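What you see is the complex with one protein chain gone and the rest in place.
Order of writing sets the labels: A and B. Residues in every chain begin at 1.
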Amino acid sequence: MKILKRSILIYIFLFFVWFLLTGFKAQELIAGSVVCLIITVIYNSKALAFEELRLTPKSLLYSILYAVIFLVELIKSNFDVASRVANPKLPIHPGIVKVRTKLKSKIGKLILANSITLTPGTLTVETRDEFFYIHWINISTDNIDDTSRQIVARFERYLEVIFG
Amino acid sequence: MAVLDILGAIITLIGSLFLLLGSIGILRMPDVYNRMQAGTKATTLGSMMFLLGLGISYIECGCIGRIVVLILFILFTNPISSHALARAAHHAGIKLADVSIRDCLKDDEQEQKGASV
Partner (left out) sequence: MAEIIINIAGYIALLALALSFIRMILGPTTADRAVALDTMTIISISLIAFIASKSMRIIYLDVATVYALISFLGVIAVARYIERGI
């Protein structure tokens, strides 16, 4: 059952990318479906990332919400960088802080670290088990619980539902 | 479609301004980590908007699918490469700038070394 779900997800992903690259042409779609099937059969024992994805209506809804919140944060972070760079005094108080995450799955941690890198003023430097070391451009607090709440919590709520 | 052309052109212009901002940030910031912050964020959104604007503006050439693939690829790989570089820089012992306040990672590394000896 698990292998079937994983194979179907890999196949859909590969075929979607192929479709975006070629567009609506009957020959290319048929050739692509055959090639995608071969790749899925060969590699489905190695692509373990898709196994952790949950496929319930709630997780689907939360993925869409997550995408919206992520885009808003990305735009906010760009204006944050803009205001700091354009200011002649360069108002930065940087340093590396430590945060704790509750996520267990590997792919969930990957997406969380990527999102942290693209949100206002933070950059993931190192991950060790459940701790992330984050370079923060404007440190306001030292306590690990406060930093976790300020940086991680807004994404963690959604990723917990999507990946578990 | 004149409206789509103008809309795409304006999105492209905003994207190029973000790209310029990222380069200015790379020039002005004091150390590697701050440069990475400015570089990654501004260039990710900037190149995404630049490509999207071009795709909207030249929609008749049928290249929007490829541009979407390119945008998704940049969105996923750009943070990973900057994370790898930051980790490598810290591992190689490149110091933070003098204005920095604290460095938890260095403290923890030294603590580990002390415990193992």
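Here, a residue touches a chain if its C-beta (ideal position, glycine included) is under 8 Å from a C-beta of that chain, and two chains touch if they have at least 3 such contacts.
The structure presented is a predicted model; accordingly, all values stated were derived computationally and were not measured.
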item	value
Shown chains touched by the chain that is not drawn here	B
Residue ranges of subunit B at the interface with the undisplayed chain	2, 5-6, 8-10, 12-13, 15-17, 19-20, 22-24, 26-27, 32, 35-36, 39, 43-44, 46-47, 50-51, 53-54, 57-58, 61-63, 66-67, 69-70, 73-74, 77-78, 80-82, 84-85, 87-89, 91-92, 94
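Operating definition for what follows: only the chains that are shown with their structure count from here on.
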item	value
Chain centre separation in whole Å, for subunit B relative to subunit A (CA means)	15
In the complex, subunit B residues that touch subunit A	18, 21-22, 24-25, 28-31, 33-34, 36-38, 40-42, 44-46, 62, 65-66, 68-69, 76, 79-80, 82-83, 86-87, 90, 96-97, 99-106, 108
Contact set on subunit A toward subunit B in their complex	17, 19-23, 74-75, 77-78, 81-82, 84-86, 90, 92-98, 113-114, 117-118, 121-126, 133, 135, 137, 139, 142
